[in-house]
Structures are given as C-alpha cells and as structure tokens.
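If you scroll down you'll find the structure; I have some questions about it.
Only a single protein chain was left out; the remaining protein chains are all shown in position.
When the chains are written out, they are named A and B in that same order, and each has its own residue count from 1.
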Amino acid sequence: MRNLKTFIQDFGWPRIIIFLFLIALFVFAPAVGVRLDASVSDVLNRFGQYAILVLAMVPMIQSGCGLNFGLALGIIAGLLGSTISLQLELRGFAGFFGAIALAAPFSLLLGWLYGKLLNKVKGEEMTIAMYVGFSFVMLMCIMWLVLPFNNPTMVWGFAGKGLRTTITVEGYWLHILNDFLAIKIGRFFIFPTGLLLFVGFCAFCMWVFLRSRTGTAMTAVGSNPDFARASGVSVDNMRTVSVIISTFLGAVGIIVYQQSFGFIQLYTAPSPMVFPAVAAILIGGANINKASMVNVLVGTFLFQGLLTMTPSVINSVLQTDMSEVIRMIVSNGMILYALTRKMKVAK
Amino acid sequence: MSAKKFTKFLSEYAVVIIFVVATVACIGPSRLSVTYIVQEIITRLGRNSFLVISLLLPIFAGMGLNFGMTLGAMAGQIGLIFAVDWGVAGWQGLVFALLVGLPISVLLGWVCGSVMNRAKGREMVTGYILAFFINGIYQFFVLYMLGSVIPMRNPSILLSRGYGIRNTLNLESVRQSLDNIVMARIGPFAVPVVTFAVIALLCIFVVWFKRTKLGQDMRAVGQDMGVADAAGIPVERTRIIAIIISTMFACAGQIIFLQNMGNLATYNAHDQTGFFAVAAILVGGASVTHASIANVFIGVVLLHAMFIVSPLAGQNLFGSAMIGEYFRQFIGYGVIALSLVLYAWKSRKAASDARSLIRTGGSPAANGKGGKE
Partner (left out) sequence: MGNNEPLLSLKNVSKEFYGNVVLQDVSFDLHEGEILGLVGENGAGKTTLMRILFGMPVIAETGGFKGSICLDGQEVHFSTPFEALDAGIGMVHQEFSLIPGFTTAENIVLNRESMHPSLLNDVFGDRMSILDRPAIKKRAVGAIEKLGVKLDPGMLVSEMPVGHKQFTEIAREISRDKSRILVLDEPTAVLTESEAEVLLESLRRLAKEGVAIIFISHRLQEVVEVADRVVVLRDGLAVKDVPAKGLTIKDSASWMVGRSMAGDAAGAREVRKFDEEILSVEHLWVDMPGETVRDVSASVRKGEIFGIGGLAGQGKLGIPNGIMGLYPAGGKVKLHGRDIALNAPAKALKSGMSFVSEDRRGVGLLLDESLDWNIAFTAMQIHGQYLRPILGGIFTQRDEKGMESLCKEYIELLDIKCTSSRQKAKELSGGNQQKICLAKAFAMRPDLLFVSEPTRGIDVGAKKLVLDTLRKYNREYGTTIVMISSELEELRSICDRIAIIDEGKIAGILPPTADVADFGILMAGIGASEAAAAMAGQEANNA
C-alpha cells in the first residue's frame, strides 16, 4: 500500500490519468467503429516519427540545462541538411544519410554557440532558449527566401527562387526507413521495421553514451554541479557538449520525421515542433533534471498514442474534433505540472 | 574610463539603439510619407499602450515579464463575445464587456499568481506555458461550451453547426466606439481623445499606486523576497495581487485593442498579445527588473514605427513583402531574447562583482566583510 502511494507520488497523477485515458481509448475504439489494427499501425508510425526529437531532450535535461525549448535550432540544422541534400539531388539512402551528414556541421556550430550562450545565462535557460529559438526561426525564414537554392521541386515555380513552404521528398528519400523491411499484415497494419530499428539504434547510442566517462560526468553535472566541479569536471564544457548532442539529435529527428511524413516543412514550421517533444518526455516520467531512455520511449508512445487516438475515437463519439483542444491542454498542462513541482534549482 | 562608460551605455541601451537605427534605415526604402507614419503611430499608441502598461506591476514585484497577461486578453475577448451576443452597442458595449471580463480576469489572475508562487525564479517560462494551457481551456469554452451548455441569444455569431463561436467575430456594434466619442483633428492627424484620456488615467493610477503602501511593498518584494518576508510583508499575497491587477489591465487593454481593430479573430486574437506587449516595453528600454511609464510609450512608438515601415521596406528593397514581415518578427523575438540574455548575464556579473569586492582594498579591516554576504 505504502509502495503504491510512493509510486503514485513519484509518477504523478497527471501521468496516471493520461495512461488510463489512453487505455480507455484503445478499449473503446472497436466499439465506436475505429479499426484497432489501423490505429496501432498509426501510433507506431507516429511514435517512430517523433521519438528522436524527444530523445533530443535527454542530454540537456541530464546535464541540468532543463527542457530544451531551443530545439528549433536543431530542427533548423536538420532542415538545412535535408534541403541541401535535395539540392544535390541525393536519392535513397545516400540522400537520407547525406542529409544527416550535411546537417551535422550546422548542428555542431549552432549547438556550440547555443551552449556557450546558455552557460552565460544559467538559471534562465528555458525562457531564453525559447526566444532564441523563435528569433532564429524568423531569421531563417528570411534565409529560406534568399538562399540560392534552385532545384525546381524546391523553389516557387513562378519566381524561380525562394524555397516553398513545404517540399516533398517523394522521389528522393520518401519512407526510406519506413519501408525498409516493413511488415505488412492485412490491409491496415504496417509495421515500420526500419523506422523503429533506427529509433532503437539512436536510443542505444544514447544509452551507451550515458554510460561512458563523459556521459557519467554529464549526469553528475545535472545531478549536482558543485559535486561535479569538485571532482574536476568542467561544468560548462559538459553543458556545451550536451547542448551540441541535443541539437544534433534534433537535426536527425526532423530528417527522420520528414522521410516518414513525406514533406520538408520550412519557415515557421520548426517552432510548433518543440512543445510536443518537451511534453512527451515529461509525460514519460522525466522531470526537469532527470530523464532516461524509458521516459523517452514511454512518453513518446503515450503522447503520440493520445494524439492519434483522440481524434478518431472522440470524434466518432461526439461527432466533433476536440483533438486540438485536448492536445493543447494535455501537453501544456504537463509542462506546467513539471515546472511547478518542487525540486532543487540547479545553479 | 570613457570607453568603459561608453560600453556601459551601449549595454544599457543596446536594444533601443538597435531599434532606432533599424527603423530609421527602413523609413527611406519604405517610401511612406511621414504624415502617414505619424498617423499610424498615433492610432497604434491608442490601440496598444493600455496592454503594455499592464506589464508594469509584475515587473515592480520582481516577477519579470508577465507572459501570463494573455489570460487577461482572453477574459476581455469573452467579455466582447457576450457584448455582441447581447447586442449591447457603442461604448456601453465596451463597459458591458469589461463587466463580464473583469471578474474572469480576477479569477485567472489569482490562478496565475498562485501558479507562479509555486515556480519562483521561473515565473516567465511558467507564465508563458500557463498562457498556452489556459488557451486550451479558452478554446474548449468558446468552441464547445458557448451555444451548447451556455445558451447564446444571437445565432449569427455561432458556427453553422449550432454551437461554438465563429472564427471571426464582427465587432461592428462596438467598433471604435471609444475612439470615436471625441475624435479631435490636430493638423492632418486624427486623435482619439477619450482613448488617450483613459490611458492617461491609467498612467496616473500607476503613479499613484507606486506611492501607496501596497506599491511600496511590491517594490520591496520585487527586490528581496527574503527581507520583505522577514519584515512581515505578506510576500505571496503581494505577488498574487500584482498579477491580478496586471491581468485585469490586460483584459481592459484587449477590449480597447479590439474595439479599434473592429473584429475579433476568436481563436487567435490573443496569440501574439503577450509577444507584442513584451517586445514593446523592452524596445522602450525596460528590462526584466526595471520599467517605467516612459518605457511603455517609447517602446510602442519605436516598435510600431518599425512594424509600419519594415514590410514595405522589404518589398522595395528585396522585392518580397514577406522578407519585411519576417524581419519584423525576427526583430521582435530577437529583442526579447537579447533583453533576457543581457539581464541574465548582468545579474550573474553583478553577483561575481560583489564577490570580488570582498577582497579588494588595503588593510584586512578595511575590507572586513567576514560572515556577511
């Protein structure tokens, strides 16, 4: 009884409610005529789309930088990688991995600068990250208009310059991971093997990294920066490294998202990608200074499950689309809950 | 020494300087007449100042930039929806909207203040997220409750499905009813006298408020919660009051803003309210910890001058209006980011300066600071 109580306290009511709600949705889905196999397939797919973006939250949380509201920077590095990959007419796996390789230097540079900045503003990281992200997104909006891309599938037809708001990756690397070894069962169920393998691979790499000397030091920095410093670890360097990794994972994450979704979304599109990633890891049980692989996987699954299932189930019941409102309340409520929980403030 | 002073001046007014330079540079390429720009600025002063002033009190109380002011804006919008629904026209409609909106904003302000008390030191990001959260509830209320659970009298403002408010609400009945009570013509310019009178009254209130005991307590709480608490000032209560007043002002401010605009984008009119207000006060030279009424007006004038000229300047310089549009948003967000960075950086620097003061100086007694910090 006591164990159950402490478990609930640690896990938090909001998460339990979301979990039960999702189970209820799955249970009621067949009753209202929603196909379970199609739903599960959909959830798996969206899980794969978003998981790496959520994974990108881990290093910064572990190093005590808090929630990465500046994930937009990583996403933009990814956008640069994928647009350049398209410009170079790279196709298939070459295109996909080319995009990641091209995004790497950008994410390294942006992450390094961003990390340096965050070290100067300890204690205010989250608000500043948010606005640095927003203003960089706006700056890049101008860049997308003026950068000298000229692949006809990418630029506005009438002007011959300036990138389109959405660019299809069809014919380049659409579903390159999704279709790799995909298993099709029946008409509605597709198991995206390649996508999930890739997600698993990234999560494994992160797991290995966190068990290395640097990863251990990073965790210690987040857990108690004074302890880490007294043990000869450079707190600022560790934080910078964590920001760079987070930014790079953001880049990889958006490219994985694009190959599954089918489009590269430019201009103001990166901003709204950030909050769902933050909310997902919190729903998975992470808090502002501790996160694990389990939090990532559980959180992404719960959150995306919720987003997939509510429109179909609730809409069938109420004949109206409340998913947007539910998404807003759940994701922001979760972040709010995490922010107002009592914890020691990392300095 | 003078070089040092110059850098200090630069870091102090960096934001204002960048803005003035950028705006002046844009005026030429925009090819707009000065008369037009001035008229636009007058209009926008009337439209936006009230909202921006609502940020002052939380800054005095040390709670930073109140991104939670959006809550007040939503309350104001609910007020206006009911004013239109009940068909109360003219300035009476605005008063009606205010009467509906104020109690809601008091409630929301109390919620916001209480939540912020649970997240001391993270008020800004918390307020920001809270605004999103309450936005979800607002959408739920306006989109699903109004017309279904709460009966509406005027079916024409409802969506065709029978409940929920239309995406755009025409505010014809109250449109510019405050501005037009007395519209003075000064030279080539039309000046909404009553709107400015209301704003002036609010300024007088703020000045008066700073001289009250509550205002004094708020400043004390804002500078050092620990000391204020030790002196017996009810810290949490004072902070909540600051947020409640701010939310109420934002409610009234949004009503003034929307009566001037003449229509209400039901589901996203408030999205940018906090952003524009915060950007304005920062452009006016305020910081996270210091702000004055002058900052409000300087900020509104500068920010909106930039907003007026930049799209056209972009169009004429680069052949794309979008560049100007993006540019002004970039500037807006950039200003906020820059101010926050400067603030965080300065406060860290001040702390380390204070530490290094401890040991400078000659005799041990002269710098004897011993156990105090």
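In this section, contacts are C-beta pairs under 8 Å (C-beta built on N, C-alpha and C of every residue); 3 or more make two chains touch, one makes a residue touch a chain.
Not measured: the values here are computed from a predicted model.
Out of B:Asn180, B:Gln216, B:Asn316 or B:Ser347, which residue would touch the omitted chain in the full complex?
Hidden-chain contact among the options goes to B:Gln216.
Check each of A:Thr193, A:Ser223 or A:Thr268 against the chain that is not shown and name the one that touches it.
Of the candidates A:Thr193, A:Ser223 or A:Thr268, A:Ser223 is in touch with the missing chain.
So which bits of chain B touch the chain we can't see?
Against the missing chain, chain B presents residues 208, 211-214, 216-217, 219-220, 223-224, 226-228, 230-233, 355-356, 358-359, 363-373.
Which residues does chain A use to touch the chain missing from this display?
Where chain A meets the chain not shown: residues 208, 211-213, 216-217, 219-220, 223-224, 226-227, 229-234, 290.
Keep in mind that, in the parts below, only the chains that are shown with their structure count from here on.
Whole-Å distance, chain A centre to chain B centre, using C-alpha means?
Averaging C-alpha atoms per chain gives centres 31 Å apart.
If you look only at chain A, which of its residues touch chain B in the complex?
Going through chain A, the ones touching chain B are 69, 117, 120-124, 126-128, 130-132, 134-135, 137-139, 141-142, 145-146, 162, 275, 320, 322, 324-329, 332-333, 335-336, 339-340, 342, 345.
Along chain B, where are the residues that touch chain A in the complex?
115, 118-119, 121-122, 124-126, 128-130, 132-133, 135-137, 139-140, 143-144, 161, 318, 320, 322-323, 326-327, 329-330, 333-334, 336-337, 340-341, 343-345, 348
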